[in-house]
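With one protein chain held back, the other chains of the complex are shown just where they sit.
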Amino acid sequence: MRYDPPLQKTQGLWPLLLAVVALVAYPFVFEATYFRHVMILAFVFAIVATSWDFSLGFGGLFNFAHVALFAVGIYTYAILAKTLGVSPWLAILAGGFTSAFVALLISIPVLRLDGIYVILVTIAFSQLLYLIVISASSVTGGTSGMVTLPTLTINGYRLSGDGRIGYYFVGLGLLAANILFLYLVTRSRLGRATVALKDNKYYAIARGISEARTRALTLMASAVFTGLAGAFYAAYLRVASPDAFGMGFLTLLLSILLMGGAGTIWGPVIAAFGISVISEWLSGFGAWQNIVISVAIILVVVLYPGGLWAAIQEIREAVDNVRTSTLARLRRNRGRAEREALTGATERMIRTRFAEIAVADTGEADKPALLFCHGNSACKEAFYKQFRSMSDTHRVIAFDLPGHGVSGNGDPETTYNVAAYAEIAEAVLADCGVDKVAVFGWSLGGYVALELAARGNVEVTALAIAGTPPLAVVPEDFGNGYNPDSHLVLAGKQYFSRQEARDYGNSATAPISADSAFMHRNLPRTDGRARVYMMTKISIIDWPRQMRMLAEGRIPFAILNGSDDPFLNHGYIARLNYGSIWRGAPQDIMGGRHAPFFNKPDAFDLAFYAFLRDAESGSDAAFRPSRMAATA
Amino acid sequence: MSEVMLDVRDLSGGYEPVQIFQHVDLQVSAAESIGIFGPNGHGKTTLLRTLSGLIDPWQGDIFFDGERMNREGRRGSRKWRNFNYDAVTRRRMDPKKVARAGLIHVQQGNLLFPELTVTETLSIAVSAASGRRGWSVAEVQQLFPRVAERRDHKIRFLSGGERQMVSIAAGLIAAPRMLILDEPTLGLSPKIRQELCGAILEIRKTGLPIILIDQDVAFLEQIIDTLYLFDHGRISGRMSRDEMPDHETLMVMLFGERH
Partner (left out) sequence: MDPITLISIIKGGLILGALYALMATGLSLVWTTLGIFNFAHGAFIALGAYVAWQFSSADALGWPMLPAVLLTCAVMFLVGVILHFLLVKPFERRSDVVLIAVITTLAGSTILENGLLLIWGPRSKQIEPLTRGEVDLAGLHLTTAEILLLVLVLAILLGIGMFLRYSRPGRSMRAVSQNREAAQLLGLDVPKLYAIAFGLSALTAGLAGIFLGTIRFMHPAMGSEPLMKALVVVIFGGVARFSSPIYAAFIIGLLEAFSTYIFGVYWAPAVLFVTMIVVLLVKPEGLFGKYQRTL
């Protein structure tokens, strides 16, 4: 589980700012003290829960003594501020220190243990602390606890005055500081070390990361604000009770952690507010309060382990699905004239078992058929230049992949993968009444074209690809075939910010211009799930079958890459084993970048026509094994 | 042409969310034994574990002796990614049902029950067979004399080869109508391997159909009638015993020159 990416770049920035403004304005708008009290409690619980999440969810340490650390903070404040008369503010700071110190003590036995033993040791520790507090009754007040603890004041102004508004803002400030702290720590060396240990423990240790030190520091980091929150809590309620060590608190905080979503910062924060409200409301019901919370914990853990945060993500995904499919549906009719004018072909919708697919078809059944497959986040109009230039000699057909262009969205699990796309291509061709076709695939479309040919259900008379490194073993060849370009990362990303959409459009097709405006406008319609699922489902495609087909060389095959395509590892493509490839090697279209047919249409058309001619004539000279295959 | 005993239709599966094998079609009749040959890590063991019910198939059907082993219907689309469907849907395969139908899977490696004695292990197999006609303890002890010798020892004090024999013995007692042996000679010394092969040949001769996974082509040749090639999660070839070439040629068939 990871924490979220840099805040400024995510789409969560606006909701966060809104929330902050709301929280700051809240006490000025609503005067009711009871709800303010609940909010203050919520701040405290949010701090404790997120700190616990840091050691449990992020750090993977099954620390069940966390609530005891909170209690340590409480008692630190009580003893220092009341018994010893220390300034309350210093006492709060001290709460953080003692908590961190106790965390260090706890971490010693935990350093070399794993799994259940950590749970047992930490539970034993918290019981131990509880026993110490109960037994040292002269200091801690034993089972009765301590009361009338000093309250917080600033220059004589009591924070509990004015409906406790002072406490409200201190609490809010603490929460904000806590979140900032956690945010920074997860991005610090400690955070990176923790992630490294979780991903591949032995490799990390081999690289010099000390597991013991990481664990100790993680526990201490989780304790700092917990102790502060405990001391603040004691200052606010003015009571220190051994109940803080008890099951009630543990269950409450565990429920906040789990229902918010372990491993995320914001989940427990949101859940803290919700659950504090509910818990306070239920406190009048005695035993039922604990029962309800416990039942809720079980339900969440069993049925929806991701908690609130995961639910929010899913809702976001559902909303985005509605957005993109509505966009597609609207544009289907409204933009049709424009699209048909662009390509010069008629557009129609066909129904496949995956989704509704939009097909552009010049229609002449007497001309040889030519199928174009577009790439990730693009649309069939990417080929509008070829539609215009080649419709005299060929019947040009192109379709929008599901989740793209004006095709509909599909069930992501079954639809958004290359095998399904190939099946859709077959359905499109069947609907056109075509059983012999030449195919050109661009980028993702190249894999679709390869898959279509490998499946062998349709007779492919010529096969050309651009911007597509053929793969054999996945995911290794993915790393080999592509350059680690930062924009390639976007290819599998679900949600694009405006900047990201622009960047991807620039690299994948062309920088924005009158020419490419349509493509850029189309990009945000793409169903983000198509990008994500294509990556996750990449292993189910029969890549070796495609490679075998290329090695056998029975279909006339050509590669027409842009010479300066930034994504491709051109060396890798050149070294593959092609049984029979046009002109003996992958061809370069100068300056074509990732979409040579778009950026250099004349040069591309020249080469493409030549290839189609040679394929048709069955010229042996034009098709040779690649140099590597020849020497094997 | 005798009846098909094990009928695997269009089976796909893996470990959520990674799919390991797809579209496997396999038919084994009661009169034949088959072998599955292929490189490690490509899904053979996962396929076997799906057949015996330890993991659920994602799609496809498994019929044994005419009876459907998996629950009907494909794995439903998991619309909400974070919902724990496993908690509310029933398992699609029950290993108990598969074993009691007679499809016995002897796993790779042979940990078995480290703290039980050989006798205890065999008696567990006896009680698991509950009423169905399997091999008797006397019969397996005749087949594997070592097992009889070491019967009061705990399994963890046995050598690798002896443990393997106990595994197979237990499998035989559990009343198999078809036996799956996953790499029975893996990591064993040549002498023990010889013994085991001989014993497995004896088992074969009793008419029990065997599904054998092994890297030793010579061994395969003795036992099986049909060989299936398996790589990258799919069955990529099939040949009868007569058509089987040597190990090197087989590897070339699987990978081409590039392996």
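In this document, chain identifiers A and B correspond to the written order of the chains, with residue numbering beginning at 1 in each.
In this section, a contact is a pair of C-beta atoms (placed from the backbone, for glycine too) under 8 Å apart; a residue touches a chain by one contact, two chains touch by 3 or more.
Computed from a predicted model, the values in this text were never measured in an experiment.
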Give the labels of the shown chains that the missing chain contacts, considering the complete complex.
A, B
Touch as defined at the start, partner being the missing chain; which of B:127, B:142, B:189 or B:206 qualifies?
B:127
Of B:158, B:174, B:197 or B:212, the residue in touch with the unshown chain:
B:174
Given B:30, B:116, B:186 or B:253, the one touching the chain that is not displayed
B:116
Kindly note down the residues of subunit B that lie in touch with the hidden chain.
52-54, 84, 86-88, 95-96, 99-100, 104-107, 111-116, 120-121, 123-125, 127-130, 167, 170-171, 174
Residues of subunit A in contact with the chain that isn't shown?
62, 64, 108-109, 112-113, 115-117, 119-121, 123-125, 127-128, 131-132, 134-135, 247, 250-251, 254, 258, 286-288, 290-291, 293-295, 297-298, 301-302
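Assume only the chains that are shown with their structure count from here on.
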I'd like the Å distance between the centres of subunit A and subunit B, where a centre is the mean of that chain's Cα atoms.
39
Which residues of subunit A touch subunit B once you look at their complex with the stated criterion?
302-306, 310-311, 313-314, 317, 411, 413-414, 536-537, 539-540, 542-544, 548, 551, 577, 632
How about subunit B: which of its residues touch subunit A in the complex?
17-19, 22, 77-84, 87-88, 231-232, 234, 256-258
